[in-house]
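What follows is a single structure, and I will ask about it in a moment.
Here the complex is missing one protein chain, while the rest keep their positions.
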Amino acid sequence: MTEKKEGTKPETPMDARIVSKEDLIAALTALAQDHTVIAPVDDRTGAVFAPTQDAAAVRLEYRNTSLSPKAAVFPQIETLLAFQDGVATETLPEPPETVLFGARPCDARALAMLDRVFQRDGIDDPYVAARRDRLTVIALACDEPGPACFCTSVGGAPDDHTGADVLATDLGEALLMRPVTERGEALLAALDGARPAEAGEIEAAQERSAAAAEKIGRVPVPSEPARLLEAFDSEIWAEIAAGCLGCGACTYACPTCHCFDLTDEHKRGTGRRVRSWDTCALPLFTLHASGHNPRPSTDARLRQRVLHKFAYGPETIDEMLCVGCGRCVSVCPSGIDLRRILARLDGCIAGGGPG
Amino acid sequence: MTEASERRTDAQGDWEPRIAAFLCNWCSYAGADLAGVSRIQYPPNVRVIRVPCSGRINPLFLVKALQSGMDGVLVSGCHPGDCHYISGNLYARRKFALMKSLLEYVGIEPGRVHFSWVSAAEGVRFAELLHTVIESVRELGPAERMVRRVEAMP
Amino acid sequence: MSNPYLPYPVRIERITIENDARDLKTFELSFVEPDHAAAFEHVPGQFAELSVLGTGECPIGIASSPTDGDRVSFTVKKTGVVSDELHRAREGRVLGVRGPLGNGFPLERMRSKNLVIVGGGFAFTTLRALIRYVLHDDHRSDFGDVTVVYGARTPGELLYKDELDAWQDRDDLSAHITIDAAADGWEGHVGFVPTVLDEVAPSPKDAILVVCGPPAMVKFTLPVAAQLGFAPADTLLSLEMRMKCGIGKCGRCNIGHKYVCTDGPVFTLEELSALPAEF
Partner (left out) sequence: MTVQEQLRHRAAELLADGTIDLFVGYAASDAPLKAAVHVARTAADAEMLTWNSFCAPNVAALLPKLLRRPDGAGEDWAPQRVGILAKGCVSRSIVGLIKAHQIPREAVHVIGVGCDGVVDRHRAARLFTPAAILDAEPLDGDRMLLRGTDGAERTVDLSEILLGSCLDCQHRNAVLADETIGDPVPETGPGPQEDAATSFAARPIDERWEAFEEEISRCIRCYACREACPNCYCTECFAEETEPHWIGVTTDPSDLMLFHLGRAFHQAGRCVDCGACVAACPMGIDLRLLTHKVNRDVEALFGGEASVSLDIVEPLLQFEMTDDEGFITEP
């Protein structure tokens, strides 16, 4: 992952390129020869990130996918260890060089957050790292935000390039592609048909993103995350979580949720240790063998999810673990809306402490 | 614990079906026993799981057996009216009818999943039933559907 | 960098049944690769993920002291899938150990202090590691007076009975062993741990209090400790949480922004009172 960190942001106006949509499709097709290309393609839920060979099927105009592309680095299921006759061996992934094309800036930013989560405290998760090291992210700036978007309230923007190697903006007939890292620069340099962008085109891209930002609703986000703990014992959690059914849809859809389970499987001397996504929304997550559960109610579990993002994230990785993609709002079967929760918390704290 | 099973073969290396048979203690298991002590020949392809009553059989046992790589499943209990617990098999009959239909609906070959009634006195019927079941599974070949494919996982 | 998910292979050298109910066993393990013994450099109070390959892992406090040599011991209660399988294991079987994990007891802070060690039930394991460490000839002179209060429901449920007997005979340790209700042949204390602690009334002066036990015991011990004058900053607790990774990634053992697996399991009462009461 060293290459990633050393990558600097080149002076964008110098290096920005214009690629026609036709050339883009050709370029993705060429990339797919020796790369895995993960891109948004049509799905009954709108669009979904999937490995694709067919560059023509890639959607530029999609809204947020039902699931984030986090699986590119942190798949729902992966084998960590293989067992044979009582001996464990590591099964580190050796993925091909992979291009994640078309991630929205919020999703790209989430990948940067996951980097920090999985490299915390000097303990590097080698499985996530192996995928991340071989991943090039081409983010696609937003011009039409979705109905649940609130990235601008949590430090993001429709043209944020955090976590991306290249930031692309759809200009209609063509895309403006700006390198963000050396890896991105190298990818662009090899792009057939690209020409240097003109100042007017860069301006046009900025205008589009600015217009998109205008459309995104603002949500009050805690400026002093530590103060959220003042509301820890508040009764508002019971009210907020009253309709919560206790499923894990929000956490699995979330681009920054990263909790996991480790489970063994075996049959006649061979077996494996599997890592799978897990969710703080289910009671089993924290249930002790003794029967004691430190988070015995949906109130406590929903509180954990919200505070993990907005109070604990700033302590552990120095930023809120939310990119404002709005997926949790979109997928929640009982209509729980994180934006309303934040507004509620804001009122609670502003109103002189726990309500 | 439930990878695709290695395929059972006979001495010639030909595939032989493996059947999980859930038999109630009072009738069908006794029927199988009778077949044994009467020296009635039946093929060795079956793994018998004795249960107290066909009513004890959670229909998911069948699905689980298929997932674990069994090529076919047989459930057998007392004839209707003869249940040791009066009505266990009658409740079970409703459940089995639904599960059988559901499995076929989703595409599990009907010849893999069998339900029948065998009494303690029906050693011959048990042996014949097994022949029927094994032949119907043999015709279908090794199970593929529903079998867990760990090797297919990343 | 080594893979933090890959356990060291260890062999079961000795299994000791610890209690009458036979659901507590101590497993003494040797490292299959000698290098690993050196790499497994631990302090009392740390824990490890103990693996039965193919069945799973569970976090268990290390019951042996680093002064015990190259072998490492774990006392495990039979409570779930993994511990059931462990209890079925025989000597000679190879298991996996991942660790050491967690912070362990703050030995630097504890040095030259008097120690009051309070434990209950089968949570006594890491306290035993601490006591063995402190009593070791190389370390005993580093610490002041050592008082131990340890209780279990019945005499048969007390862990490490031979050691408890030996401690009673030492003059550099004051051990108070108690059971919940009177039992035939028992001549020691009868009563709950907090009550006995109150009776023993160790001085808080220059002392560190270490508490580890079931939630109810901890709950009733802390007021007694406060009454005796132990400051929250000098009161250490070792916590238990459901864990999976043990390295601060899997996200289930947090109390507020602290992870019990990496920031703990040992916390001062002062630290804990600054965190949400969610444990």
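A, B and C label the chains in the order they appear, each numbered from 1.
Methods note: a contact is a pair of C-beta atoms (placed from the backbone, for glycine too) under 8 Å apart; a residue touches a chain by one contact, two chains touch by 3 or more.
A quick note: this is a predicted structure, and the numbers were derived from the prediction, not measured.
**Student:** Would you mind listing the shown chains in contact with the chain that isn't displayed?
**Tutor:** Touch partners of the hidden chain, whole complex considered, are A, B, C.
**Student:** Of A:A30, A:A130, A:I236 or A:L282, which sits in contact with the chain we cannot see?
**Tutor:** A:L282
**Student:** In the whole complex, what residues of subunit B lie against the chain that is missing from view?
**Tutor:** Contacting residues on subunit B, toward the hidden partner: 1-2, 59-60, 63-64, 67, 74, 80-81, 87, 90-91, 93-109, 114-117, 125, 128-129, 131-133, 136, 145-150, 152-153.
**Student:** For review purposes, identify every residue of subunit A that touches the missing chain, sorted by number.
**Tutor:** These residues touch the chain not displayed: 40, 42-47, 59, 61-64, 66-67, 76-77, 144-148, 239, 242-243, 245-249, 251-253, 261, 263, 265, 274, 276-277, 279, 282, 284, 298, 329-331, 333-337, 339-340.
**Student:** Considering the entire assembly, which residues of subunit C contact the chain that has been omitted?
**Tutor:** Residues 80-81 of subunit C touch the chain absent from view.
Simple rule for what comes next: only the chains that are shown with their structure count from here on.
**Student:** Counting in whole Å, what is the centre-to-centre distance of subunit A and subunit C, each centre being its mean C-alpha position?
**Tutor:** Chain centroid spacing, subunit A to subunit C, equals 39 Å.
**Student:** Could you grab the centroid distance between subunit A and subunit B? Build each centroid from C-alpha atoms only and quote it in angstrom.
**Tutor:** 47
**Student:** Mind pulling the subunit C residues that touch 2 or more other chains?
**Tutor:** As it turns out, subunit C has no residue touching two or more other chains.
**Student:** So which stretches of subunit B touch two or more other chains?
**Tutor:** In subunit B, nothing touches at least two other chains.
**Student:** In the complex formed with subunit A, which residues of subunit C make contact?
**Tutor:** That would be residues 1, 3-7, 9, 51-58, 79-80, 83, 93-94, 96, 214-215, 240-242, 244-245, 247-252, 254-257, 262, 276, 278-279 of subunit C.
**Student:** Could you please specify the touching residues of subunit A with respect to subunit C in the complex?
**Tutor:** Answer in residue numbers: 80-81, 83, 86-90, 92, 117-118, 120-121, 123-127, 229, 232, 258-266, 271, 273, 278, 280, 285-290, 292, 294-295, 300, 304, 307-308, 311-312, 315-316.
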